[in-house]
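Only one protein chain is missing from this complex, and each of the others stays in its spot.
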Amino acid sequence: MGFEKFLFYCFAAITVVAAGMVVTRRNPVHAVLYLVLAFVSSAVLWLLIEAEFLGIVLVLVYVGAVMVLFLFVVMMLDVDLAALRAGFVRFLPIGGLVAAAMAVQIFLVVGPANFGLEAFPKPPAAPAEYSNTEALGLALYTEHLYPFEIAAVILLVAIVAAIRLTLRRRPDTKYIDPSAQVQVKKGPDRVRLVKMPAEGKVETP
Amino acid sequence: MLDNYLPVLIFILIGILVGVGPLVLGYFLGPRRPDREKDSPYECGFEAFESARMKFDVRYYLVAILFIIFDLEIAFLFPWAVALEGLGMVGFVAMTLFLGILVVGFIYEWRKGALEWE
Partner (left out) sequence: MELWTSLPVIVRILLGIVAILLPLLGLVAYYTLAERKIIGYIQVRIGPNRVGFRGLLQPIADAVKLMFKEIVIPTRADKGLFLLAPMIAIAPALAAWAVIPFDAGLVLSDINAGLLYILALTSLGVYGIIIAGWASNSKYALLGAMRSAAQIVSYEIAMGFALVGVLVAAGSLNLGAIVGAQSGSALTWFWLPLLPLFGVYLVSGVAETNRAPFDVAEGESEIVAGFHVEYSGMAFAVFFLAEYANMILIATLTALLFFGGWLSPFPQAWVDGVFLLDDGFHWLLVKVFFFMFVFLWLRATFPRYRYDQIMRLGWKVFIPITIAWILVVGLAVVYKLPPWWAV
């Protein structure tokens, strides 16, 4: 138990410090990288409570995919820091209000009544051959089938929304269509031989 | 289960050390003689102009967003694949429906030309 507890406090500290850095760093790229660190160390925390599948999927989906998009955006969009900071004071009351509302919500969900070892006893250590993923699969695709299919619809909406928002065709750029290219057959598609009558002798001046 | 992850944790730490080691070695063994020309970013012999951190085509963001969606799909497929033998035909039909809905999205992408790289 001792070592596990030690690991928990290490990674919990890393998570908290990294999360603090996310909101205090001036450079948005640094902030995003601290967020990556926060995600990785929370994945370790999830592993420590025996949530094997979720811990690794947190790294796979959030760190491996979502944060890559974040990095793309903050690296390439040239976020104008001065303009952002100009609105800071003006939006402070609204921001504070939203933050307070969220704090209350969090308190209602994980307040002292629903928190602590009495409400959430530590899960028993799983035997080595127990597959967390398989247990999840057996529950997800039978008992929770309906929410699972809803998830597909939500992802479909996300696909459509992403395309509607960002797809922009550029009719002015000339480009080659590789699909048409690979369908070219040997013979008439590729080369056209033109028969021309030979020209007569040209007088060179 | 956690016992099995201890070597993984140590391996990751050592992996980082294998990255740090050569850098430290190179730092101490190699010379350090900076000069303005040598330290300027590579630009085929020109003086560097403009900021190097330029704006990129929105197409890259679209690729990243679509990647997230498909990555989530893969995350859903993993537990299904492992449990399929226990789930039987019900599980198979459930996943066919799931993939079917997403294939609609995929066809939409295709027809809209979002997969085209101009």
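Note that the chains take the letters A and B in the order they are written out, and that residue 1 is the start of every chain.
Following the convention adopted for this analysis, a residue touches a chain if its C-beta (ideal position, glycine included) is under 8 Å from a C-beta of that chain, and two chains touch if they have at least 3 such contacts.
Bear in mind the structure is a predicted one, so any value in this text is a computation, not a measurement.
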With touch defined as in the header, list the contact partners of the absent chain among those displayed.
A, B
In terms of residues, what is the contact footprint of the unshown chain on chain B?
1, 4-8, 10-12, 14-16, 18-20, 22-23, 25-27, 29-34, 36, 38-44, 48, 52-54, 56, 60, 63-64, 67, 70-71, 74, 77-78, 81-82, 84-85, 88-89, 92, 95-96, 99, 103, 106, 110, 115-118
Which residues does chain A use to touch the chain missing from this display?
29-30, 33, 36, 52-53, 56-57, 59-60, 63-65, 68, 71-72, 75-76, 128-133, 175-176, 178-179
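Here is the rule we go by: only the chains that are shown with their structure count from here on.
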Computed distance of Cα centres, chain B from chain A, in Å:
10
Using the touch definition up top, name the residues of chain B that touch chain A in the complex.
1-5, 9, 53-56, 58-62, 64-69, 71-76, 78-84, 86-87, 90-91, 94-95, 97-98, 101-102, 104-106, 108-109, 112-114, 116-118
Show me the residue ranges of chain A that touch chain B in the complex, using the header's touch definition.
4, 7, 44, 47-48, 50, 52-53, 57, 60-61, 64-66, 68-69, 72-73, 75-78, 125-128, 130-134, 136-138, 140-142, 145, 148-149, 151-153, 155-156, 158-160, 162-163, 166-170, 173, 175, 177
